[in-house]
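One protein chain omitted, others in place.
Labels run A, B and C following the written order; every chain starts at residue 1.
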Amino acid sequence: MIKIGIVGGTGYTGVELLRLLAQHPHAELIAITSRKEVGMPVAELFPSLRTRVNLAFSDPAQAPLQDCDVVFFATPHGVAMEQARALLDKGVKVIDLAADFRLQDPAEFERWYKMPHSCTDLLSEAVYGLPEVHREAIRSARLIGLPGCYPTAVQLGYLPVLEQAGLIDPQSLIADCKSGVSGAGRKAEVNTLFSETSDNFKAYGVSGHRHWPEITQGLKNIMAKAGQPASDQQALAMAFVPHLTPMIRGIHATLYARLTPKGMATDMQALYEARYASEPFVDVMPAGSMPETRSVRASNFMRIAVHRPPVRSGEASNLLCILVVEDNLVKGASGQAVQVMNLMFNLPETTGLSLVPVLP
Amino acid sequence: MIKIGIVGGTGYTGVELLRLLAQHPHAELIAITSRKEVGMPVAELFPSLRTRVNLAFSDPAQAPLQDCDVVFFATPHGVAMEQARALLDKGVKVIDLAADFRLQDPAEFERWYKMPHSCTDLLSEAVYGLPEVHREAIRSARLIGLPGCYPTAVQLGYLPVLEQAGLIDPQSLIADCKSGVSGAGRKAEVNTLFSETSDNFKAYGVSGHRHWPEITQGLKNIMAKAGQPASDQQALAMAFVPHLTPMIRGIHATLYARLTPKGMATDMQALYEARYASEPFVDVMPAGSMPETRSVRASNFMRIAVHRPPVRSGEASNLLCILVVEDNLVKGASGQAVQVMNLMFNLPETTGLSLVPVLP
Amino acid sequence: MIKIGIVGGTGYTGVELLRLLAQHPHAELIAITSRKEVGMPVAELFPSLRTRVNLAFSDPAQAPLQDCDVVFFATPHGVAMEQARALLDKGVKVIDLAADFRLQDPAEFERWYKMPHSCTDLLSEAVYGLPEVHREAIRSARLIGLPGCYPTAVQLGYLPVLEQAGLIDPQSLIADCKSGVSGAGRKAEVNTLFSETSDNFKAYGVSGHRHWPEITQGLKNIMAKAGQPASDQQALAMAFVPHLTPMIRGIHATLYARLTPKGMATDMQALYEARYASEPFVDVMPAGSMPETRSVRASNFMRIAVHRPPVRSGEASNLLCILVVEDNLVKGASGQAVQVMNLMFNLPETTGLSLVPVLP
Partner (left out) sequence: MIKIGIVGGTGYTGVELLRLLAQHPHAELIAITSRKEVGMPVAELFPSLRTRVNLAFSDPAQAPLQDCDVVFFATPHGVAMEQARALLDKGVKVIDLAADFRLQDPAEFERWYKMPHSCTDLLSEAVYGLPEVHREAIRSARLIGLPGCYPTAVQLGYLPVLEQAGLIDPQSLIADCKSGVSGAGRKAEVNTLFSETSDNFKAYGVSGHRHWPEITQGLKNIMAKAGQPASDQQALAMAFVPHLTPMIRGIHATLYARLTPKGMATDMQALYEARYASEPFVDVMPAGSMPETRSVRASNFMRIAVHRPPVRSGEASNLLCILVVEDNLVKGASGQAVQVMNLMFNLPETTGLSLVPVLP
């Protein structure tokens, strides 16, 4: 059994981690901490876990985190970077679901998260926890910066066309993304009240969202890993426009890119199917499909469909449109965290993650 | 492995059965039929099942149902009673999720379902598939009439006070129930369109709903089984007022009954906890709890809380109020069907049903 | 033009008042205050009011409230009782949408609102702003305690049978009520986040809700006004069980009462139609109707239907079930406030309130 600690388990990624780990055959939950809820049984805060999780929240200062094999940080940004060093020194692996170890450049971190990075020496060691890109590095990592929910969807959506040279204009990327409200977390805020978000739709963060530099970095890394020339990586330009959607879970990324003549001559369906043929959690749907977020609800699956919507009557379209759906709390957060843990502990990657999506 | 057939798998109880059976370690799905969708892969209609269910819908006339160990009917009312005899004769067990084998009196069936009962000889053999009441009979049954979604919640909510003599006035029962929209099924109807039911709430069936005679019959059977005098059973009077709620899954039953002086002197919390102590799927919550439907979403759990809301200032309340939540598609239908199947095939009752509720 | 001030306009009853007053032909908005949002244009906080409301929030201490003809308090409980005296002394009428002037007994106020009542001398002068009961007193009132949202629905639902002697057992009242989430206000709270309340249903306040004493007081006043004997008023016992429903606006009250033989012999449909024949905002629907909350959405209408659901097969029902719908922010709050204002200023009662409900 893998001995597991969770720091900050009162948010949605925390309760989702608990749901998944409670059904994981090799997970043994040792401690879960919350400064605010010390002593409260987890199942009192989240009755869905009654009879399945018997722990109570413990004080972060008291919790036996150093006795764990791995500690997940389901905390606000800035917590993991304070505590990772001590845990790693004791031989405890660390998976941070927040942003502390996502951006490689500490200046970028400071710019977007408005706080200095207090643990820059570990940044270079940290592995970006996107198994479809960094599987081997993850296996041997001690410290993981888990991707954000949007970045997971956008990177895996663009990956096949970026790994090949010259299929798209790298300056033409537009990621129009839609997220369910749980992506905003379980914080008391007027903006995410039911009466503010239900029966409503809006864009947000159009002038600059924290996930934009993360995605850009990731896309460039994908190109670099695939051996694309540095000039192409430099050329990459992507707009990211997120929208808040009145649903609890789910991200739908509608991704656009202009095809080059070479790209127009390429069978995109075949390209995507081939690239993801052996990926256990990425499902390339048949040509013409339009994936629904609910088709992955509560599961670690991502589904992708590739389209070329018409742009001028009677002409072949030069626009690639990639539709990606994931559950923001699973493949976009806690499920990916478990997938990464499985890799780090040499378990089959799908262990504990074979739950069938809940539809309707 | 239990060889399983499903007749009529295109509705919500059908896809939910598929979700549960796909995760059941002893279930082997042999055939699933649909007159309308012959040849269509199940996973094309329900992409949530991609990679998990590889069958296509087959013609009911052609499907190898007689080779199955058990056949589930997830059909409209009136189908199972036409086909059950032939299956039973071949040694196939039958679990009907529709109403054909719920009401013991064929005249009552005709009155409420507006069709003659074509299989009255099997009615007396059929067992009502509510394990918490009829567990032993289910174990040895060949033919199950599975309870409706509301009847499951209402019967198990009232059960502890009806099994004891003289705790409540049997004429005072009021079941004010609220259901998610999936309870109305996956039929093309204006009444259950998103734009008709979202951001809206209404009662329906107030002048008489089909589940009312089923619940009444069930409550009387509970009293009879517990040895209550026939006069008390005769006295039973219950109003049932269902409401349509803008959520997909979930039933919340708010049950009322007037306490007798003996009932007022009884520790209801203790009574309920004792009665359900060994039931794997009925969770009596701590005193003061108010269960949420989402706390059982996508799981076979039912949660119950017992209250005595104030009725007159400064006086002890003589009103018992029982709050019950279940997922109408799981404990209220397909999950209960699997629970019953487990009993019929001598498997541990919780096999395949240990999925943790999905929250949020 | 009536010069109008609003104290505390950043909540849902505040913005709803603004919506209604912006369409009222005799309303002139002079000032709207908010301690937190001083200087912010109202239309910046609520873009729905762009081009229609040009005021900015002002400091309560600076606002020219004493120059108004009437001041509405759309504040938390406890604010109006501090400021009403000074305004009344200047000849300004006061309509409090909070609870400060609802309960006649200051001890009850303290018990339920956990604060002493600082303005008990005005309590006896304050008129309860339910026009269908207190129309004449409202016309000449200086100070109004506006009913809560639930109390409006429950009192008007029971009113016709309580005004007549001996129709129902006064000890048998059960008000099972369901409210949209906007009833909880526009406060930053985890409990009313979208991801907590969407696709979910639950009861709350079962052990005692602040509207329970208000309703009980109101029902007794209705009986007293109709000349019922004191003993009957004393006998009145009512349970009130509210539930939170995943919709923005709307209250659905399902009201139960046991009929006496005299009540069973009474034509309830005719009784209700007669009682409300001349009420402009209370619509008694045809027999058999089941009103939907959306049928009154964004309007000041209330719709009522009267039923006798079956309780025992083959017998006439002795249970009266009254279904009531209202928009909790309009007839349940701000619309009723405008209706009351119209009465206080000798305008036709429906002035500015003839907006047609928004469906779908």
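In this text, a residue touches a chain if its C-beta (ideal position, glycine included) is under 8 Å from a C-beta of that chain, and two chains touch if they have at least 3 such contacts.
Just so it is clear, the structure is predicted and the values come from calculations on it, not from any experiment.
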{"item": "Displayed chains contacting the withheld chain", "value": "A, B, C"}
{"item": "Residue touching the undisplayed chain, where the options are A:Ser34, A:Thr152, A:Ser195 or A:Thr266", "value": "A:Ser195"}
{"item": "Touch with the omitted chain, as defined above, among A:Ser124, A:Ser140, A:Ser231 or A:Ser313", "value": "A:Ser313"}
{"item": "Subunit A residues touching the omitted chain (full complex)", "value": "171, 173-174, 176, 178, 180, 195-196, 198-204, 206-208, 212-213, 216, 236-241, 243, 245-250, 252, 254, 256, 288, 290-294, 297, 307, 309-313, 315, 317, 319, 321, 323, 325, 360"}
{"item": "Footprint left on subunit C by the chain that the document does not show", "value": "12, 15, 19, 22-23, 46-52, 182, 186, 198-199, 248-249, 283, 285, 289, 291-292, 294-299, 303, 329, 354-360"}
{"item": "For subunit B, residues in touch with the removed chain", "value": "12, 180-182, 186-190, 192-199, 246-248"}
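Keep in mind that, in the parts below, only the chains that are shown with their structure count from here on.
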{"item": "Fraction-based call for subunit B against subunit A, same above half, different below", "value": "same"}
{"item": "Whole-Å gap between the CA centroids of subunit A and subunit B", "value": "38"}
{"item": "Centre-of-Cα separation between subunit C and subunit A, whole angstrom", "value": "46"}
{"item": "For subunit B, residues contacting two or more additional chains", "value": "198-199, 248-249, 291-292, 294, 297, 360"}
